[in-house]
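Complex shown without one protein chain; remaining protein chains in place.
Letters A and B name the chains as they come in the text, with residue numbers starting at 1 for each one.
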Amino acid sequence: MKRAGIVAWNTFREAVRDRVLYNLVFFALLMIAAALLVGQISIGIEQIVIVTLGLSAISLIGILMAVFIGVGLVSKEMEKRTLYALLAKPVRRWEFLLGKFAGLALTLAVNTAAMATGLAGAMWLVQGSLRAEDAAVLVAVYFILLKLAIVVSLALLFSCFTTPLLSTLFTAGLYVAGVFAPEIRAIGKVTGNAALDAVAMGFSYLLPNFDNFNVIAAAAHRRAIPGMLVAQNTLYAAVYCAIALTGATMIFSRRNLK
Amino acid sequence: MAMLLLAVIPAGFASVWRLQRGIDRQLAEMHQEQDELVLRSGKMLRLLSLEYGAFLADVYWTRTVQYYGDRRVRQVANLETLGPLLDVTTTLDPQLLPAYRFGAIFLAENAPQGAGRPDLAVELIQKGIRNNPDFWRLYYDLGFIYYWELKDYKKASEAFLEGSKNPKALIWMKVMAAKIAAEGRSRETSKILWREIYESTQDKLVRENALRNLKLLRAEEDCEYLDGLAGRYARSAQRRPERLEDLVSAGILPGVPVDPEGVPYVLGADGKTHVHPKSPLLGYPKGPPPR
Partner (left out) sequence: MTAARRNANNTPMTGPAIETEGLTKDYTTGFWLAKKKRSLDNLTMQVERGEVFGFLGPNGAGKTTTIKLLMGLTFPSAGTARILGRPVSDVGMHNEIGYLPEQPYFYDYLTACELLDYFARFHGYGAAERRERVERMLKKVGLETAGKIQLRKYSKGMLQRVGVAQAILHDPQVVILDEPMSGLDPLGRREVRDIILELKRAGRTVLFSTHILGDAEMLCDRVGVIAGGKLRGVGAPKEIVGVQSHGMEILFEPGSGAGAAGILEKAVRMGERYRIEVAEGELYGAIEQLRAAGAKILSVVQVRQTLEDYFLELIGAEQARTSAVEVGEK
């Protein structure tokens, strides 16, 4: 576990040195521009628009980072053969994977926290103050982070057995499918075909259901998000990451390094 | 080790399944409190959807049907977002004809079947006609809403006439226009109109609704006939019947008649025959089509 921590720290350091966090500048500019412009365009719903826009941007930037960096976590080390010297140290392969996952999760957490701070700043600019019910926005940010953790674990899983390009496609595809999990579940109901219904139902439970984590609309209206949902979503993300990382470990532990 | 790992994955998916059910309950509760559409402007959405508008429309359409189907089962009358959902859908994909036809029926119908907003239904259909002037059935739908929901027979007749000018339109569009202009509302016209709706669509919800209305029309006929029999009873027994059973004991009826759903008719306090208030005919439809 301690060794996984060492790998995680180095992964974080790599992201920082590779200037990954520069995306924050872009986000900050977007938020400032939005805060300034939103008052001119829409009257009465400024807070709603700023939150929707901010959370959507946090989610999108996070997803892009999770997919593209996540896919490279393992494949880049294999391609450049930096992994050889590392695995000659007393590091087990699962520790390496777990460390890589934790490292990117940490990077995303720091990045998301910084963006959330920016969003809070924009909200403060627009509203003049921050109120207790704004906590719903914080929960929405937390849910985005849970979602990103699942995406990273999937990217890691795919990159353990296929090329970076295919891993990217698979991860992005699974993300999109996961967002539409409720629609997939409804296919059977809409068509009224019992067999299709059963297949769609089963499939929708196997997919990572990213719709679970989408409370942007609720947060925009500052509606309280039930504590039970927070607990369930946390557990859901933890279990799903565990599944994906277990799969990744099973594959990667048997893999011959070229 | 490998065995342990193999156990993690099935156990993991089992807990995912259980958790998902819990989350679904929480989310359903949240959505019940208040339905919201962050972006009610279809034009804005179309801008944001880049070239994927048509695809997004399909997603919205699925969502609309899902949302609406759900509501109907739960008999919740709050259908405020049905209008905006349909509007967004048809703005994203103006050629999505089922959305117009679906909207025409269910926006117009009264609760619990619809949103009770025939005005919005007319707007939606008119938007459909603007975007799809060749599709004559939209005129039919427009005429139908004027005829059935708004009881504006002049406008209904005009709509049918306008639609009949399309060379592809069936000839009875013109017949309907003339018939409504001459008679206004009649049961015969209503039956033809609903039957046409029933036969012209594949949409399950629309078909169910048409079927229910056809059954209601049949029940209306039954009630009129039974009222006649009650009058006969009153004349011979020198008093009004209190229940339909009185007609049975008097030998006028072989047994208490039932509506197309199999629920017995009842005699109301006003002395008229009615469909039983708990008959599925007044709510969610079940059962075989009427004879």
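As a working rule, a contact is a pair of C-beta atoms (placed from the backbone, for glycine too) under 8 Å apart; a residue touches a chain by one contact, two chains touch by 3 or more.
Remember, predicted model here, so these are calculated numbers, not experimental data.
> For the full complex, can you list every visible chain touched by the one that's not shown?
In the entire complex, chains touched by the missing one are A.
> Which listed residue (A:14, A:134, A:183 or A:211) would be found touching the missing chain in the intact complex?
A:14
> So which of A:25, A:85, A:132 or A:195 would be touching the chain we can't see?
Answer from the full complex: A:85 touches the omitted chain.
> Which parts of subunit A are in contact with the chain that was left out?
3, 6, 10, 13-14, 17-18, 80-82, 84-92, 254, 256-257
Keep in mind that, in the parts below, only the chains that are shown with their structure count from here on.
> Given the complex with subunit A, which residues does subunit B contribute to the contact?
2, 5-6, 8-9, 12-13, 15-17, 19-20, 22-23, 26-27, 29-30, 33-34, 36, 38, 59, 62-63, 65-66, 69, 204
> For subunit A, which residues count as touching subunit B in their complex?
48, 52, 180, 182-183, 186-187, 189-190, 192, 205-206, 209, 211-212, 215-218, 220-221, 223, 225-226, 228-229, 232-233, 235-236, 239-240, 242-243, 246-247, 249-250
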